[in-house]
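Note that one protein chain of the assembly has been removed; the remaining protein chains are unaltered in position.
After this line comes chain A, so read on.
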């Protein structure tokens, strides 16, 4: 199926400029080709969050498409019928009802089965727990969930204290929402302190469960450094109280002899969804004033929520690394806020998670395997809009905020985070499909789709942070960020990643990466030249000839050489790095007010708009 509509105008989001071109609708993508430059804007159907047909104007029928990767495109289609065709086709396409319709099942990067299998084997969580030092004398692997019998949203392999017997586990799971009983997610070997996660207890107003109490007792006993376990309820106290009426709730300190209970106050998925909506609304306003921007930033509450998550992670990291206490983290179901806090806390404590590979492992462990509901939260299938929420996006943003404070602590740059975000929503790779491991096995994702991690690792050099310093990480294994409010900034490169006019025209990151590449090239050139030179010198020695010092002609010759190096440099950087603008030559597609329309309309024309910010997904297979 391919729909083609000529004479479509693409309007720039923040100025009055537009470009003409042709719109194509394929089975997987929406493509706009500019007629003047053949520039391509390509949007994967899965990225489209909503399509809106606005009322007819004199110039045509406007169609506004909002994407999950925060791209917003505004087309004007000349004929209303064409517009309606596109609109109705899109509506059908962007609401897949079964997983099999998702792009991942048709995406074929020309790999054979063996390569695909190798891709999936890159991340091995068993090995990850071994790296942490588990199993050990206090923690063991349990097979209680081998067949997803105890908890179907947990992975098969779970780690629990050796003193937690099967009856304790099963009993505890019955007392926890969705059966998500306390299990180990991170082990801080230095202090033998554990980070465990679970869901809320079904305590209601007074119910208690001896097995659950023994479970917490077992977690406590497994750590000789501390006489108590912190229980972090990541919800605001009010929410937890309200849950009691529904037979859920939180741990009563009187029943658990050895816990210290703490509310953290991260809001729920609905608040987060609304908050992001507000934020996007504010920043999507044209000719936004500074006052409205800052006020909107505040009233959206977005940065407040981000800060709350980081604060919670810091609390967790401190309890573990400073006090040497074990911590049990939960929220309601233990798959949203709990995932955020556990993964971010581990990232603060363990430099490994700040490497490219380690970060993949962290996501695979705390998010994918422990059942963050990616399908629901990212709206992969036509589902309940109330289940959609930017929980994972928030996690990525928290990491970005930290990387701003610690530019040398992360092996990856923000491009890596952006790329992961892109693919969480692209449904191009199998990793994030479905809501839990059990579902993924049923879908046979390992056999039928490809792994994102293999792809990302294959272009690892694109995501490196040139400032990363392993020495720094050795000296500062635990990050201690400040959470004073001014450390939290609006992440322009995420929420405006497709609005080029807002990006800096030159990027330090890109420049330095290019330099680094040049250096690597120069190193090998140098090596080669030295070899030749040695060879020649040998000849000279043999024949008793030596080059005379100080005879080298400077000047013209010198410049030629310089040019050559320069050219090499250009070639070597011909890669698809486009987060930030690349040169000062591109003209800014905006006017500074006033002039437009008042005196002379010439300015409105300027150069054609260039929308060429593609983030990976736009690989075509059709």
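The rule we apply is simple: a contact is a pair of C-beta atoms (placed from the backbone, for glycine too) under 8 Å apart; a residue touches a chain by one contact, two chains touch by 3 or more; residues count from 1.
The definition used in the following text is that contacts and distances are computed from a predicted model.
Visitor: Leaving aside the chains you can see, what is the UniProt protein name of the one that's missing? Options: "Immediate early response 5 like", "Myotubularin-related protein 9", "Platelet-activating factor acetylhydrolase IB subunit alpha1" or "xyloglucan 6-xylosyltransferase".
Guide: Not shown, but named in UniProt as "Myotubularin-related protein 9".
Visitor: Touch as defined at the start, partner being the missing chain; which of A:136, A:478 or A:512 qualifies?
Guide: Within the whole complex, the residue contacting the unshown chain is A:512.
Visitor: Of A:244, A:307, A:357 or A:448, which one is in contact with the hidden chain?
Guide: Going through A:244, A:307, A:357 or A:448 one by one, A:307 is the residue touching the chain not shown.
Visitor: What does the interface between chain A and the hidden chain look like in terms of residue numbers?
Guide: 14, 283, 288-295, 297-298, 301, 303-304, 307, 311, 405-409, 466-467, 469, 472, 482-490, 492, 496, 501-508, 511-512, 515-516, 518-519, 522-523, 525-526, 529-530, 532-533, 535-536, 539-540, 543, 545, 547-548, 551-552, 557-558, 561-562, 565, 584-585, 587-588, 590-595, 598-600, 602-603, 606
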